[in-house]
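Before I ask anything, let me first share the structure, which is written out below as structure tokens.
Here the complex is missing one protein chain, while the rest keep their positions.
First chain written, first letter: the chains are A, B and C, and each begins at residue 1.
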Amino acid sequence: MAMIGGGPGAFIGPVHRLAAELDREIELVAGVFSSDARRSKAAADVYLIDPERAYGSLDEMFTAEKARGDGIDFVSIVTPNHNHLLSAKAALAAGLPVICDKPVTASLSEARELAGVLADTGLTFCLTHTYTGYPLVREMKARIAAGELGEIRKVVVEYPQGWLSHPAEGKQAEWRVDPSRAGAGGCIGDIGTHAFSLAEFATGLKITRLLADLGAVVPGRKLDDDVSVLLRFENGARGVLLASQIELGELNGLRIRVYGDKAGIRWRQEYPNQLELLHGDGRQEIINAGTDVLGPWAASRSRTPGGHPEGYLEAFANIYRDFAALLRGDHAPLLPGIEDGLRGMAFIETAVSASAQKAGWVDLEV
Amino acid sequence: MAMIGGGPGAFIGPVHRLAAELDREIELVAGVFSSDARRSKAAADVYLIDPERAYGSLDEMFTAEKARGDGIDFVSIVTPNHNHLLSAKAALAAGLPVICDKPVTASLSEARELAGVLADTGLTFCLTHTYTGYPLVREMKARIAAGELGEIRKVVVEYPQGWLSHPAEGKQAEWRVDPSRAGAGGCIGDIGTHAFSLAEFATGLKITRLLADLGAVVPGRKLDDDVSVLLRFENGARGVLLASQIELGELNGLRIRVYGDKAGIRWRQEYPNQLELLHGDGRQEIINAGTDVLGPWAASRSRTPGGHPEGYLEAFANIYRDFAALLRGDHAPLLPGIEDGLRGMAFIETAVSASAQKAGWVDLEV
Amino acid sequence: MAMIGGGPGAFIGPVHRLAAELDREIELVAGVFSSDARRSKAAADVYLIDPERAYGSLDEMFTAEKARGDGIDFVSIVTPNHNHLLSAKAALAAGLPVICDKPVTASLSEARELAGVLADTGLTFCLTHTYTGYPLVREMKARIAAGELGEIRKVVVEYPQGWLSHPAEGKQAEWRVDPSRAGAGGCIGDIGTHAFSLAEFATGLKITRLLADLGAVVPGRKLDDDVSVLLRFENGARGVLLASQIELGELNGLRIRVYGDKAGIRWRQEYPNQLELLHGDGRQEIINAGTDVLGPWAASRSRTPGGHPEGYLEAFANIYRDFAALLRGDHAPLLPGIEDGLRGMAFIETAVSASAQKAGWVDLEV
Partner (left out) sequence: MAMIGGGPGAFIGPVHRLAAELDREIELVAGVFSSDARRSKAAADVYLIDPERAYGSLDEMFTAEKARGDGIDFVSIVTPNHNHLLSAKAALAAGLPVICDKPVTASLSEARELAGVLADTGLTFCLTHTYTGYPLVREMKARIAAGELGEIRKVVVEYPQGWLSHPAEGKQAEWRVDPSRAGAGGCIGDIGTHAFSLAEFATGLKITRLLADLGAVVPGRKLDDDVSVLLRFENGARGVLLASQIELGELNGLRIRVYGDKAGIRWRQEYPNQLELLHGDGRQEIINAGTDVLGPWAASRSRTPGGHPEGYLEAFANIYRDFAALLRGDHAPLLPGIEDGLRGMAFIETAVSASAQKAGWVDLEV
């Protein structure tokens, strides 16, 4: 695997590397870690790879790797959003499958362009919606699909963070609040799409209408940092999606609760190893990760027995494990792909535009 | 104290009695527990009061009690909403202060009528927004008022319940889903007002604009049973209010979180003896009820030391204790009154109407 | 009801009053709140009772009350331990039933003397092991009795507190660390007996052997403030009882966990409205107070529906409600009595003596 992006100071680059390599099916061997060749070389030290394979440009990399007998098999894209399309197209043009951080591109039209290229090339593409990799999220999906909750009526998905409560400082914060690098959405693109994707993934239902209220709370901020969206799902279920990066003191509080006419279910990312099934009679049933009670989707993506907590990196690694399976030709039915990317971008653009225009309820069209 | 309503099968009547009498300053001695005289007498047994003082009509009660040397000093109204105004006016006409369950009346115009009568009579009136009686809610209010959170930016108040997930059965459920007895609002009147009141109480800020999305999820239901409202506060802070009675498996999950530019704070009714103060550096500080760290508002309304949990009845009793203090001429600055009732009714009617008309953002005018 | 003890500054007196009166079957009307007549009168104000019925001595009270038509029906004893026997004997001699704070007396020989008097008079006696009054403790007992856990193998009961971490200050602390008022046991008498009683109550099994390790950690302290006891139950089950008053920062953390060969169960006093049933397959089932899933023992002693937390006072009130039932001639099978008092005193004395003598395992004989 080669990485595009993830140079010095990056958060998500090292996370992708750890996640990709966790199950030892994948190895990071090359990269364009920065568009500055010197910085790209510097990253080679951090990642412990051969400095010769830390390139200063995409062209250079694809050319050099193609020439090697042991060249790269696929590309992982972890740049800021505005470079996703360019990077992905270059990789696909080189005949390489792509795994890409979310959101898929900086705009829906870019996402459509990418979808077109993918359709033409027939190459594999995966979008790393990390949170869908948690075993108990998959268990939740399995139980909902099996009808344990009955007909779904209500979904509440919340994603509180507080780390952008003040004017941005540091590399992580800066590009996220800059429209030229993050795209039209701030918080909604950075974490709102995770919440959106989680809601559709867990329920197996598509969101068809929404009413969005985005705000830029921190003085001087150009992009949204606080998001409230009311939802309707294809089956008529009602929903609420909340995401914020100015809820001071919150860390990474993604959580979801889904209610049907037979039962309810709750999951929280910060305590990912327990899933709560709510029965109408006053009983809450806690399902523990790594135990005998799990179905195959969760069981096959756990690495430790019950009570030995797994976390964010293991969830991320499940995305890569599924991607590797797909490259091998195996079945990986839970892996998010370009379709999810298109839906996520449509969500961002529809919400941003509807909020700016105070448009009320609008259709979500991909 | 006399009670109006709270006859056989009632939930809230016995709760009011327990709460009123907990601190022994108040005693239930009379009542019109039902408009059916026989049922009213039957209630006397349950409440262990003199059956002679269980009356079949308001007139009968006020006449008889006035004639006694030890007649009632005030009235507690616990009927379904549509009887609040009538009952309150009768009590006030008899020269008696009133403590009344929420929402204050069945409509805003009724609430205004009641406010007029109160202005004319100068009598004391209290609205039992129970949850404002919890010591740690008062501590939250105190800390926000003292500036510990800085400028308030965001409020999320949620009130999930699941007990009306199916077509209503039983006395408790029936009147709540019947517009002729509950008024225009279902869930929004029953529990949405609690959430509204809690948000304004805790922050000390008034809600000035809202966007409401109410739904009737259970087939055949005439009133709303699922509520999402986006909020703006007078200082510009953003907010979200969610209330539902069809989130199957949820019990009485009222909770609030408030974020300023210095810190955040969280409280949950189901675990009422802990308040969480969120610091931006990764520390959450848990404040325990009954301990030395509390300010006077919380400390003066606790009955047990730290680790000896207090609950719903004690919170309710604090409302009555404040009411008794007010009757004695003492200061009770935290007690909800007619102003809160007017605001609550305006909230219900504005939200119901705005949702029905898909009006988008509207002003909340009292 | 008359109270003996509970004068100015007392913690447990007001708690008994609240608990006794909560269900309105009992009213505090008289008392010897202090052996100092003036202080006893002063208490009348606090308790809002007729000052004429606040007496300066037991004799005075029993004589005066006997002479009234509306004299007291029973006595509640809330003095420090060394006055329990004297007070109880006086009440019984006056023909009155007794409800008494724990531990029952200051010594096992006193407890035996009291048991003799009770046998002679045939009067009702109750020991207020408050924690056995929690609805979910009773649910736990019911489920264990019904065999849901299978054969009991292991019991861990812990009671961490931290409030005596420093040399005692204040009325509450002083008598508890003074052997002349508290008896031979400090922490073991004050809270260790609660843990002992809870373990026997919940499991329905008697403790037959123990190995005790008591320490006085705070410099200069004369009585134990930190207690570890290993246990054996009559069926051979193994157990551990830990109690401490020097675990700084702990509030009132009584908790119990019981394991059989079919399932386990856990309960914590600080979160008393949830009971956890542990299944061997990775599921934990949370049973919520006030819901439909409870058996009759728990359901009949709840006052609020699920999600409306009940607390310490309500648990305490259940003891009084059972006592009132017994006085009326009803069945109250879960009420702790003199037998529990004898066992508790035997536990204290056996543990204190075995620890002092480093006796290893000893039999617990009553």
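Miscellaneous remarks
We adopt the following convention: a residue touches a chain if its C-beta (ideal position, glycine included) is under 8 Å from a C-beta of that chain, and two chains touch if they have at least 3 such contacts.
The model shown is predicted, which means the values in this text are computed figures rather than measured ones.
Taking every chain of the complex into account, the omitted one touches A, B, C. Checked against the full complex, the candidates A:L313, A:L334 or A:V362 give a single residue touching the omitted chain, namely A:L313. Although one chain is not drawn, the whole complex shows that of B:L294, B:A324 or B:I338 it is B:L294 that touches it.
Remark: the residues of chain B touching the chain excluded from display are 281-288, 290-294, 306.
In the full complex, chain A touches the omitted chain through residues 11, 14-15, 17-18, 21-25, 47-48, 161, 163, 250-253, 269-273, 288, 290-291, 303-314.
As for the chain not pictured, it touches chain C at residues 153-154, 156, 160, 162, 165-166, 211, 213, 215, 217, 226, 228, 230, 238, 240, 242, 244, 246-251, 257, 259-264, 277-280, 282, 284, 358, 360-361.
Everything that follows uses one rule, which is that only the chains that are shown with their structure count from here on.
Spacing of chain A relative to chain C, judged by their CA centroids, is 54 angstrom. The centroid of the Cα atoms in chain A and the matching centroid in chain B are 42 Å apart. Residue positions of chain A with contacts to 2 or more other chains are 282, 284.
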